[in-house]
Structures are given as structure tokens and as C-alpha cells.
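Just one protein chain is left out here, and the rest sit where they should.
After this line comes subunit A, so read on.
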Amino acid sequence: LQVPVLRPMDLMVEATPRRVFANAHTYHINSISVNSDYETYMSADDLRINLWNFEITNQSFNIVDIKPANMEELTEVITAAEFHPHHCNTFVYSSSKGTIRLCDMRTAALCDRHAKFFEEPEDPSNRSFFSEIISSISDVKFSHSGRYIMTRDYLTVKVWDLNMENRPIETYQVHDYLRSKLCSLYENDCIFDKFECVWNGSDSVIMTGSYNNFFRMFDRNTKRDVTLEASRENSKPRAILKPRKVCVGGKRRKDEISVDSLDFSKKILHTAWHPSENIIAVAATNNLYIFQDKVN
């Protein structure tokens, strides 16, 4: 009889599902959001949003359903959804038409009627064949304070005050130089890329990704913005990131990159910001970068 011996091994990481919540979605799931009660969460697909209890895997409540009786009348889909950070009865969802609906689960079992409806009137001077496509919201995020929501569409990030539904309070141009390239971007499907956006812990800075491994940060107070690159070729570990600039036309300065040289296969769709520290995570193709504030 051999006594079992403890042998040190290399750490092995294996991801296994602890619970599977199945068969509640007919269409592609685009969002999940944990509620502030930490007992429930919601999942959203193109046409429906379901509410789950963590302990119950075979049952969910449908809280939003925008599927028309006749599918040929379908002109709008749900693109993202999120719970309010403090009010467990409140959530928002965005649509492919650039609108955001805020819903209160206390009013009805099926939240078909929104409590608030956020939409910015279209700018007629910017109208093009692709106006609707680029207005589709790819991500919606509550601020940590719960007072604002941020939305990302193809070219901009917008900050909305929950008390003002008719237009955003701030609009930031992520890569406006792409506005004149929309047809090419439509042709190669890049126009459908879904970029996310994040708040920093104090809601003073917002961040989102772009192409060519660039990501952008906007300081809401100083109105300054910066473009940084997440790539191993162009920066060494622990080196300070150098701000990048995209040259739109005319003369290109030495460190600038022209729009036509941008690599559209290198897109940063997912980023995250530590809830209290200045540490960010940036996903670039198949690499994950972690950046932090300069350590003195």
C-alpha cells in the first residue's frame, strides 16, 4: 500500500462552466449584465431580454420583447443592455437605430414601454447612405455614479444625462477621419465592427478602441484626448506609451500615420478600466495588454 504523496506541479488553468443557462435565446446574445442585487442578471439578444436568477438555470423571465408579429416589419434590433449600478429595477438597452431606452421593471412584467427614450436628432449635414448603419449603438455603459450613460456608435462616443433625453451632453469623435471612407469600410464589413467603451473609476475619463491597435481616451473635464497604441512592435514593456496621431490630409509629419496606412484588421474592440485604480486592459487581436499609470 502506497501512501499518496503531494507533488508540486505547474499551475494548470482550466475553465469549466459552473452553471449553464440554456434555451432562452433564439438570436445572437449581445450582452449580459449583473444586477446590483447580485441575485439576478440579464441577457440580451437581438430581439429579447431575459432576466435570470443565478440559482435557477432552467427558467428565465422575458422582460423585453421587440419581435414584431410579422418579421418583415422588423427594422430595429437590440444591440446592448445594462443594469443601473445602484437601482436594481432599472436598466437600459440600445438599438441599431441609435436610440436608448431606459426601463423600470416595477412598472410591468414585460417592459415594452420605456420610462425614458434617448435619441439625438440626426444632423442633416452629415447625412449619407450609411447614416443609419453608423448610428447603430455598439455599446452602452452606465457611469459609476449612475447619473450618466455612455454610448458608442461607429464614429463617436456620447455621454447622456439620464435627465435629458433629447440629446447627449457630450460627443467625442473617435476617428472622424473615417467619415470619408465609409463606403470602403462598408464594403469590407468594418463598418459593422462593435467597439466597446468604458468609464474610469471617477467617471472623469472615458476610453474606447479604434483601428491599427489604437485606443483613445477622453478627459471629460479638461476636454483633452489622447491616442495610444497597443502593440509590442512599437513599445517595450514598462516604457511610457507615446501618443499617436493620424494625419488626415496634406503634409504628414514624421510620427503621424496617414489614414490610408491604417491597418483595419488590427482593431481594438474590448477594453476595461479598473474600478478604482488607473489600470487598464486592452485586447488587441490575440494579445491582452495591461497598462497602468506611470509608477514613480
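Convention: a contact is a pair of C-beta atoms (placed from the backbone, for glycine too) under 8 Å apart; a residue touches a chain by one contact, two chains touch by 3 or more; residues count from 1.
One rule holds in what follows: contacts and distances are computed from a predicted model.
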Given the options "SRTD2 protein", "Alkylglycerone-phosphate synthase", "Aldehyde dehydrogenase domain-containing protein" or "Protein BCP1", which would UniProt use as the protein name of the unshown chain? "SRTD2 protein"
For a quick check of understanding: of A:S180, A:N234, A:S276 or A:Q292, which residue touches the chain that isn't displayed? A:S180
Decide which residue listed in A:S202, A:N234, A:S265 or A:T285 touches the omitted chain of the complex. A:S265
Listed residues A:A115, A:I133 or A:A281, member touching the removed chain: A:I133
Could you list which residues of subunit A touch the chain missing from the display? 23, 25-28, 30, 46-47, 68, 70-77, 79, 96, 129-130, 132-133, 136, 180-188, 190, 192, 258, 260-265
